Each structure stands twice: as structure tokens, then as C-alpha cells.
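Provided herewith is a single structure, encoded as C-alpha cells, for subsequent inquiry.
Only one protein chain is missing; all other protein chains are in place.
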Amino acid sequence: MIRNQPTFYSLREIVEQLGGEIVGNPDVRVRQVATLANAGPDTITFLANERYLRHLSAARAAAVIVGPAMRDATDKPRIVCANPYAYFAQVSELLNPPRRAQPGTHATAVVDPSAMVAEDAEVGPLVTIGRCSRIGARSRIGAGSVVGEQVTVGEDVLMHANVTIYDGCVIGNRVILHSGAVIGADGFGIAMTEERWLKVPQIGRVVIGDDVEIGANTTIDRGAIDDTVIEEGVKLDNQIQIAHNVRVGAHTAIAACAGVAGSAKIGRHCRIGGASGIAGHLTIADHVEISTHTLITKSIDKPGVYTGAYPFDTNREWRRNAVQLRHLKDLADRIRALEQTLAPPERSKP
Amino acid sequence: MIRNQPTFYSLREIVEQLGGEIVGNPDVRVRQVATLANAGPDTITFLANERYLRHLSAARAAAVIVGPAMRDATDKPRIVCANPYAYFAQVSELLNPPRRAQPGTHATAVVDPSAMVAEDAEVGPLVTIGRCSRIGARSRIGAGSVVGEQVTVGEDVLMHANVTIYDGCVIGNRVILHSGAVIGADGFGIAMTEERWLKVPQIGRVVIGDDVEIGANTTIDRGAIDDTVIEEGVKLDNQIQIAHNVRVGAHTAIAACAGVAGSAKIGRHCRIGGASGIAGHLTIADHVEISTHTLITKSIDKPGVYTGAYPFDTNREWRRNAVQLRHLKDLADRIRALEQTLAPPERSKP
Partner (left out) sequence: MIRNQPTFYSLREIVEQLGGEIVGNPDVRVRQVATLANAGPDTITFLANERYLRHLSAARAAAVIVGPAMRDATDKPRIVCANPYAYFAQVSELLNPPRRAQPGTHATAVVDPSAMVAEDAEVGPLVTIGRCSRIGARSRIGAGSVVGEQVTVGEDVLMHANVTIYDGCVIGNRVILHSGAVIGADGFGIAMTEERWLKVPQIGRVVIGDDVEIGANTTIDRGAIDDTVIEEGVKLDNQIQIAHNVRVGAHTAIAACAGVAGSAKIGRHCRIGGASGIAGHLTIADHVEISTHTLITKSIDKPGVYTGAYPFDTNREWRRNAVQLRHLKDLADRIRALEQTLAPPERSKP
């Protein structure tokens, strides 16, 4: 891991900031978080799952974060709290505070005179900011990023290097954009005429709410006419494709390599698995969970877990079985025929 | 949507340019296109599908584009034409004309002295153009893009920000390249020798025909020896991967996240669904349609629609059923055994 100048915190200081209860010596000091496997002295680790309890005694961590059920499972100094993983995240943030914006625009950045960059924002080397765009307070624009014209970037935004924002898009406050993300490219709007594709101008925008995180090389297309909308608190992993006029509901999380086709509406608090797909014009209810590698082809109107991946096997077994997929209807018909042969007519299946 | 300085067109002016027949007041003026749902005054919308007819009366649009069958379905001023969606695309282009190249090279661009940039081309900030490359008339190279050496870029090309073109590639006229696209990276050519991979130099090029559009973060690899070819009029959505020595036939459209493996030949006028895959060295006929999430593992020699996605279900039902996939061959064998038990020998299935 990256080792910055360490700042030590005692358990007492941590609990003062984040709550929780200390069991054991409150003056134990830690300077970094660690996994059970690789914990060194001066580190604090966490135990979210009873399965890993046996690793804890061997771990060299100075302290551990545990849930109420494991309060007495160790004699290490510990912080007891309701949600050890979330608590751990907060401790890590304390020990690894994000770098603040260093106010100013790098001499090599190309900022249009009509753009408005907050005084305490940081514009990195070789950045381009177009006509009439605005960059909010304390936001950081990473090296090589390109912000188009009439773009609004909120406050406390972290745009990493080599991000691209097309004209007219809106980025909320505290949004994080990772490198290679492309926001606002044209949606795939084409109309067939006389054996050729005609481009349909894409005149909507992308509007991204507060506290959204967008992974590396993820693409979000601008709307064809109306806007594409990513609501507040949405978390998008890497290499996700969001097509034009999609709406992703607040606090939904989507894992890497998923794709959402045009005009789909995804609810709030959904969890969408990696490499899954959602077909166009569907509506997905709130609190829906979609498994990895699953293609959703119909709207889903109630919460639950939905799955559709082909189970893998050795190639030999897969070959034996998969070939039968082409005869499933025939197999089903033959079963019915057998049942009709065997059963007296009055008992035959409908 | 982005609101530029509006230009108003009367229906009469539109029909003078694009054809079609006006029913109702020809002097009605519009300044923007709109969806049925969000149409405001001064907008023109379209009706491509009878299903949405009921929304039309509520729509506040000043006018509407309809097909012959719906000529009398509304009393709004309307333009009647054969293909409302394509007509709509043209009206939108009229009302939202693409920005023209602003001739000149930005002071921060790095253009090799041996490169030839047309006088009326636009080279944006922080662009790099390598040795002996050419940029054609009226083409626009977006901020941060990198054009390698010996690259040919045609006329009226629109290269958005942060595009990368490797050495030696050829880009036709009127091509649109979206941000993050990478054209001409090395194909995945490796040979195993003595338990190590040996890199096979990739010395072919990528050759892109006229009127091609390439989506954000799409990658097209250079040929291993001969070239990778994208024929005229092809439309590629975002995050598509085209491997070395692929040929994509003219006017084929490929949706986002699809992948085409090495040396596959795709016909003309095909439609390839999102997140689908085409295995290496296959040949796909003209006018083939491939569904979303489908893997094509054998050549296809006649037009039609081909599909191979696993239907999703609730996780509980999927678990119940999917486990049987590992026993399909056994189930088929048992059905045959039952048939043989029941049927007189002469009637048994072959």
C-alpha cells in the first residue's frame, strides 16, 4: 500500500469521532488499517464475518473492529460497533484522508476565458475547460481531463486524470470520476433510410446527482432529446455502459462491465451484478438485485434477486449437456406423450 | 437538453428542404424537436408507432411528423412522410446543425512539422499529431487527442476529445470518433514458446471507410499482418472491441459492449446486439441480426435472427432449474429408455 507520513490515532480518539465502544486498552495507537492476513503492528483490522475468527488470533494487528456478537471472541483491544465494515471504512478515511484541492490552475491548462473556476478549485496540468463551463468550490480536475462547453461541475468533485465531459453535462457535488470515464458522448441514435443509417442528433444532456462515483472507462451517453439521469448516491464501477435516456435511481450500485440499454429506468437501491445487461425501455423496481452475467429482458416490478447465467462445467460435460438445449421442446413433448400413453385419459395432464 | 440560440423554421420551410406533405397550417413555426412526453410550445415531435397515439393529443407540441397511416389521427399541424423517424432525424439536424470546424491549430497543440493539416481543419488544445500524418479539409480534432505517425484522416471528420489513433491508420471522410476510442492498438498476437508468450509484431493497419461512427471507449485493433477493415457506413456504439484482421461489412450496426474476435468477417447490413460476441475466424452473411448477449460460435451463411441468451428468472426458480442443465443428457437418455420400454420395437425412435 502507499505509505504516507503516518498519523497515529488512539482507540479513544477514534471512538470520540466515530462512536462505538472500546473493550481493552483505549490508549492503543494505530496508524493504518490492515487485513487480517497482512496486519502489522500499529494497525487496526476488522472482523465482519465469524468465519475469519480463527485468523484473528494470529493477526498481528494492535486492535480490531468487531460487531456485538464477537465482542468477547478476542482479547485484543477492540472497538465494538453495529456495522464493523462501515466503521472500518470510516477509520480508514480518518487514517487516509483524501488529499485536498490545491487551489489554482496549472500554467499548462487551457481554460476558456468565459469559464468560471472557483478560486479554491484545482485545475491540473494539461486540462482543457471549454466555453461557459463552471467548476465548483474545492473541486479537483485531474491532468489531461477535458471539460467541454457549458458544463457544470459541482463542489468538492474529484475528477481524476484523463476524464472527458461533453458539452452541456451537469455533475453534482462530491462526485468522483475515474480516469477514462466519458460522460455525454452521443447515444446510439440511428435511423435507417434508403439502405443507409442516418444519424439522429443527440441533444439531451447527462445529469449526475450528488455523491455519485463513476469508475474508470465507464461511459454514460447523453440523451437523444431529454436527459440521461444518474441520481444521487449511485455507485458505478469500471467499464459500465449507460445508454441514452437511462435513469438510474438513487443509491443503486452497479458492478463492472454491466450495460444498460436506452431509456431503461432502474429503481433506487438496486444492486446490479457485473457484466449483466438491462434491455432498452424496461423499468426495474426499487431494491432489485440482479446477478452477474444476467440479461434482463422484461421489466421487473417487485424487489428480489434475479438470475440468468449459464452454469459452467468441464467442457466435456458442457458439450454433453448443452447440445440438448436444441432439443428441449422436443424432450418436453416426448415426456407429455409418454404421460398420455401411461395415464388413463381422465388423469392426463392438461 | 442544450439550448442554443434558437432558429425557427416554419413547416413550409422544412418541407421545402426535406420533402413530405403538410396537413394543417404551413406557417406554424418550430425551434426544437421534442418527445411526446416533454414537448413544449414551439416544438415538433413525431409519431412512429400507433401505440403512442393517445399521448399525442396531450402533447403540447406545435406540430408532429406522422406516417401516411396516421395522416388523419390528429388535428395538429403535421408533416406526412414515409419514414417519420428518419424524417425526424433530419428535422433535428436542421434545428441543431453540427458546429463547423473553426479553422486553425490551437497554440498548445503539438503538430509535427512534417504533418499536413488542411487549412480549414480545426486542431484543438493539447492535441498531438505525429510525423507525416494528414488531416483533411474541415475536420475537427478534439482536445487531448493523439494522432500517431503516418495517419490519414479524411475530410469532415469529427474526432472528439481524448481519442487515440496509432501509427499508420486510415480514417475515411465524415467519420465520427467519440472520446476514449482507440484505433490501431496491437492485436492480441502471442505465440507460446518455452513456457513463455512471445509477442507477434502487429504490422497491419486499421482502415476505416467513409461515414463510419465509432463510440466512446471502443477499441479497434490493427491487423497482425494484413489490415483490419471497417467498411463505409458502419455504426459502432460504445465499448465495442474489434480484434485484429476483422472486417465489418458496410452499413452494419453494432450495439454497445459487443466483441468481435480475430479475423471474423461480418457481412453488410447486419445488426449485432449489445454485449454479443463473435468468435474468431467466422464468416457472418449479409443482413444477419444477432441478439443481445449472444455468442456466435459458428459461421452463419444466411440472413435471419440468431439468439443465445439464458432467460432470467427469480434466483430461486433459476436455481431449481439451472441445476438440471448438468443432467440434460441423462434426462434425454432416460426419456428414450422410457419410450423403448413402452413402445413396441418396430415403433421405437431411432
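The chains carry the letters A and B, assigned in the order they are written, with residues numbered from 1 in each.
Operating definition for what follows: contacts are C-beta pairs under 8 Å (C-beta built on N, C-alpha and C of every residue); 3 or more make two chains touch, one makes a residue touch a chain.
Computed from a predicted structure; not experimentally measured.
Visitor: Could you tell me which of B:T7, B:S57, B:S114 or B:T297 touches the chain that is not displayed?
Guide: Counting the whole complex, the residue in contact with the absent chain is B:T297.
Visitor: Name, in rising order, the residues on chain A that touch the hidden chain in the full complex.
Guide: Counting over the whole complex, chain A touches the hidden chain at residues 1-2, 32-35, 37-38, 83, 85-86, 88-90, 92-93, 96, 98, 106, 108, 124-126, 142-144, 160-162, 176, 178-180, 211, 213, 215-217, 233, 235, 237-239, 251, 253, 255-257, 269, 274-275, 292-293, 309-316, 318-319, 322-323, 325-329, 331-332, 335, 338-339, 342.
Visitor: Determine and list the chain B residues touching the chain excluded from the picture.
Guide: Interface with the chain not displayed, on the chain B side: 108, 110, 126, 128, 144, 146, 148, 150, 162, 164, 166-168, 180, 182, 185-186, 188-193, 195-201, 203-205, 217, 219, 221, 223, 225-227, 239, 241, 243, 257, 259, 261, 275, 277, 279, 290-291, 294-297, 304-311, 313, 317, 320-325, 327-328, 331, 334-335, 338, 341-342.
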